[in-house]
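Presenting chain A:
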Amino acid sequence: MESILFYLFAVLMLGSAVMTVTSRSAVAAAVWLVFCFVNAAGVFALLSAPFLAILQILIYAGAIMVLFLFVIMMLQGPVLPDERERRPWSRIAVLVLPPASAAVILIAWLARGGVTAFSGAQPAVRGTAEAVAELLLNRYLLAFELISVVLLVAIVGAMALGRRKEELPWK
Partner candidate 1 sequence: MELVVSSLLKIAFLLTVILGLVPVLIWAERKGSAFIQDRTGPNRASVLGIRLGGLVHPIADVMKLLFKEDFRPENAHRFLYALAPFLVFFIALLTYAVIPFGDFIRIGGVEYQLVVADLNVGILYVLAIASLGTYGVVMGGWASNNKYAFLGAVRSTSQMISYEISMGLSIIGLMLIFSSLRLTDIVAGQGGAIWNWGFAMQPLGAILFIVAVFAETNRNPFDLPEGESELVSGYHLEYSSMKFALFFMAEYTNMVIGAALITTLFFGGWNIPWLTRSVIEGHAGTILPVHLVIQAVVMGLISLLFFRRAARERDKFGDARDREPGFMGVVTALMALGAAGSFALKPWAIGVDAASIYATLLQVGAFVGKVVFFCWVFIWVRWTLPRFRYDQLMGLGWKVMLPLALANVVLTAIWLAIV
Partner candidate 2 sequence: MTATKKAHPYGGKMTFWERTYLPEVFRGMGITIKHVIHNLLHTSEMPTVQYPEEHRSYSPRFRGRHRLMQRDDGSPRCVACMMCSTACPADCIHIVAGEHPDPAIEKFPETFDIDLLRCVYCGLCEEACPCDAIRMDTGIYEIAGTTREEFFVSKEFLLNNKSDGTEV
């Protein structure tokens, strides 16, 4: 049962990832990416990591991709008929990408270690909210806080870069 679900999610994930790359319109690509994230969440859930699965949907599919879509739609606006023509390089991408990804999978298959198939559920305790909180807020607290600071710096930096020089508060 779990293997069937795993392969289902995996195939859907890969398929939607391919669709993300080959979609003609940016909005459609974003929607396929969301579908890809949802399937990734399904794989996480099968690996007994419910917390991670939910966060995958909540943060990536629910927040970040909504922002992406927002930006894409703001920049692009409604589809106009002439914008929907296929661009020549996407045809090349369609020709090149499937063989390339097939090659990656083949290499991964040849270089596989002991794992030959989906091995099923991991111990349930590892993926719960409590376990993740234990790791993040006790064992790796410093690293976790440092990453938050890095992100904060990135946000402030982005705002500083995005504003005009004379608007900066220290000028």
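The candidates were selected such that all candidates are chains of the complex that A comes from, given by their letters.
Just so it is clear, contacts are C-beta pairs under 8 Å (C-beta built on N, C-alpha and C of every residue); 3 or more make two chains touch, one makes a residue touch a chain; residues count from 1.
Just so it is clear, the structure is predicted and the values come from calculations on it, not from any experiment.
J.: For chain A, choose the touching candidate in this complex from 1 or 2.
T.: Here, the candidate touching chain A is 1.
J.: Touching candidate 1 in the complex: which residues of chain A?
T.: Residue list for chain A touching candidate 1: 25, 27-28, 31, 34, 38, 50-51, 54-55, 57-58, 61-63, 66-67, 69-70, 73-74, 77-81, 128-129.
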